[in-house]
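Take a look at the structure below.
One protein chain omitted, others in place.
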Amino acid sequence: MNLTDNMADNINMQVEIAGIKLKNPVIAASGTFGFGREYAEYVDLNKIGGISVKGLTLQKRRGNKPPRIAETPAGILNSVGLQNPGVKEFIEKEIPFLRKFDTAVIANIAGNTIEEYCEMAEILSSANIDAIELNVSCPNVKAGCVAFGNTVSGISEITRKVRAFCKKPLIVKLTPNVTDIKEIAKAAEDSGADAISLINTILGMAIDIHKRRPVLANNMGGLSGPAVKPVAVRMTYEVASIVKIPVIGMGGISSGDDAIEFMLAGACAVMVGTANFVNPEACVDVAEGIKKYLEKYNYKSVYDIIGKLELNE
Amino acid sequence: MNLTDNMADNINMQVEIAGIKLKNPVIAASGTFGFGREYAEYVDLNKIGGISVKGLTLQKRRGNKPPRIAETPAGILNSVGLQNPGVKEFIEKEIPFLRKFDTAVIANIAGNTIEEYCEMAEILSSANIDAIELNVSCPNVKAGCVAFGNTVSGISEITRKVRAFCKKPLIVKLTPNVTDIKEIAKAAEDSGADAISLINTILGMAIDIHKRRPVLANNMGGLSGPAVKPVAVRMTYEVASIVKIPVIGMGGISSGDDAIEFMLAGACAVMVGTANFVNPEACVDVAEGIKKYLEKYNYKSVYDIIGKLELNE
Amino acid sequence: MTNSGAQKGTPLDAQPVGRKGVYPYLKRTPLDVQFTGGKGVSPYLNRTPLDVQPVGRKGVYPVVRLDALAPDIYLMRIASGYIAENALPGQFVNIRSCEGINTLLRRPISILRVDRDKGAFDIVFQVRGKGTGMLAMKKAGDTVDIIGPLGKPFFINESFRKIAVVGGGIGIFPLLFLLKEMQSAEKTVFLGFRNKECIVLSDDFEKACDSLHIATDDGSAGRKGLVTGLLEESLDNGQTFDIIYACGPGPMLKKVAYLAKKHNIRCQVSLEQRMGCGIGACLVCACKTKQGDDWDYSHVCKDGPVFWSDQIIFDE
Partner (left out) sequence: MTNSGAQKGTPLDAQPVGRKGVYPYLKRTPLDVQFTGGKGVSPYLNRTPLDVQPVGRKGVYPVVRLDALAPDIYLMRIASGYIAENALPGQFVNIRSCEGINTLLRRPISILRVDRDKGAFDIVFQVRGKGTGMLAMKKAGDTVDIIGPLGKPFFINESFRKIAVVGGGIGIFPLLFLLKEMQSAEKTVFLGFRNKECIVLSDDFEKACDSLHIATDDGSAGRKGLVTGLLEESLDNGQTFDIIYACGPGPMLKKVAYLAKKHNIRCQVSLEQRMGCGIGACLVCACKTKQGDDWDYSHVCKDGPVFWSDQIIFDE
């Protein structure tokens, strides 16, 4: 072992979010990493800070018609529409598998009504998971969760009510499709969120000019990938500078350097989504990239950079 | 002249927006084409449908500190901050030059107060221009125009008041940084806008991880370029399907095919911004690309495709 | 109910769920094989692929050659001992067409054939858009970042004596590999193309089968009309097959499935759908399948691309 290795080993990559200890600040983003299982042969799940599983609903959902994906400049649009086996099957079939690995498990949930959210939170409170992530912002489902994330009153109500049923750390995931992300984040914090994650996808559309129809069967979908990074960094900064609870940043992260932008902006942890499709090892690469950066600048812990952005002027 | 040329010549590229006849539906976007002058040696300005000049203010403005630009994945962030010589110098020095060319001239204006907007609209009403474009959405100026474009009441008030002073066709340019673009567009229409243009830039941030500071001296800036296209197409579709006045679409257009997406979504014309920096002939290339598409599918006029998107399902 | 292999209860077919199934072919699990010969050592070029150590089924491999077969149709030979040894007919590879962000997602392309001795495999692709366009600009010695082999292969059984293979357009490519691997059966092949210019690899197909029938839309080669017309005629003339394998456009597959059902022949079809991850995680590559009396979305990348035709609901 040479000197560099030694130094790297001295770097503390651990972060704590709402009481959950992550071995490193990189979490696989919901909907892009299945239930971990699918990626297990490409990447050592033990090396990932956590996994936010595919968005769960109370009952099994089939999701939207295909095509469900379109490529756009430096991004993708998706309209999966929350296809998932339902929260109970998740608990029975997926948690036991996930628990074989030393990584935090976050259950991402979405409902058609606040009652559904509450019921899921209650069910999951006695499951072997580390935290619940409230998806109040999925743009791919017609009725339902969109409405909750768009207004201060919506986010307050859903956070407060779910909080009452939720015995696990509660992460509220925000939609970027709002005029003022700060007031939404503040409302979530004030209503009992233990942490905030952002951004979910930005509503977009791609048109097949030869068929003269939208590419996605669902017409619109959510934009993610490198294209959204500047918007995500901005919102992460805005939110982190106004709330006291931890912020998990995401949107277009595919390297350690990308992640550092979010952490300087105030994110305690990051999630990696679309990049997994391109590079199945993306989460580990991002974690290693963060470590390299810390090493280069002689930092001892990720906390040395979180929120350390200095504004110009 | 061969058969193809003949066919192309039969295609009617003209569009009419709020009474202004454009020889083709491609307009150079405000802030990216200076006052036309700078591009005159790269591209024949007579071949462009129109030019929306650099955003004007009542008094000369110096703009923001540099750096004012950052490159992001498939996009750029800018924070020029409306550097311009003021509306009077524009009228004296720039209009005479622009009028040497057979292209529509649109004066893009921004103010700190509604009164300033009104005063500029009044001054420009007797100038030799074809239309006024209200920039109610510039994210690069601290006080001022941001507020007007973000709320229904803001957009209604400014549109109504400026309308009273404006003898030229009035185009209201919308910001994408809102929860519901449809209600904003409707408010602009109801308050007297003759046309709507969208999208202005999306607020974003890029961080220099080595300096641990934002790249832009202004910290935040407006995102434009290919990255924003799916968001722009979606908003263009949403707005065009709810208002009766003409819609001018923009955001990430760099080819005829890109423009066709916006036109199918309902835009009567398009604006080309960031692409000019990469390819000074972008506006003409986009116009030619539109023509090629019409030719390929045997359309006789651009109106044959405007709003002709069929939704799935 | 119907005549699918699954219904007939072949244990090898009914059982594989996800990637843990045991396939008779090559006597090992197709997708979970240990990474062995692959370790990047390609006997073909006698050097290790550049850049990246292959992990799982991901590797960076050198392009051996790129040939234009027809306008916009290219054959690429790629050196990968790992894929050559492990690929099964019907499987695909998921290729990154470039580094950087000019295209983001990987492109799924079928494996045309493998050369196990030389540690290489071939793909044929049509330039459709940016991704395939960039692939077509690769040169020998360049590398490609590949995940594969992926997906469920065609069901092959030594008991099949007479098989029919039906391909349309760019759907013909996985079928050549299938023909090559089914040494003992009597193989009748029906291929459909738009016109004469679009016909590629007909010599290879000729050699790999017992009788080859070609149809073109405009009659510029072979029979004028649809390839399913050829199949239908042959079936109506009393031809029988133990199984029909098909790959091509949706309407063609639907018709083949219908004919197979009508003539009570088991049939497998290989589907296409836009993909995100290619490995079953993102759930974008949905296709409608029967689940008992109900239906559900299966996923082309991991439940397919090869399905029993009577499991597919072709209405989308």
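Note that the chains take the letters A, B and C in the order they are written out, and that residue 1 is the start of every chain.
By definition in this document, contacts are C-beta pairs under 8 Å (C-beta built on N, C-alpha and C of every residue); 3 or more make two chains touch, one makes a residue touch a chain.
Just so you know, these numbers come straight off a predicted model, no measurement behind them.
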item	value
Which displayed chains the unshown chain touches	B, C
From B:33, B:90 or B:293, residue that would touch the chain that is not displayed	B:33
Absent-chain interface as seen on chain C, which is shown	100-102
Residue ranges of chain B at the interface with the undisplayed chain	31-34, 38-39, 41-43, 54, 62-71, 73-76, 78, 80, 83, 217, 225-226, 274, 276-278, 280-281
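To be clear about the criterion, only the chains that are shown with their structure count from here on.
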item	value
Furthest chain, CA centroid comparison against chain C	B
Centroid spacing, where centroids are CA-atom means, of chain B and chain C in whole angstrom	47
Whole-Å separation of chain centres (CA-atom averages), chain A against chain B	34
Set of chain C residues in contact with two or more other chains	101
Of all residues in chain A, the ones touching two or more other chains	65, 70, 73-75, 217, 225-226
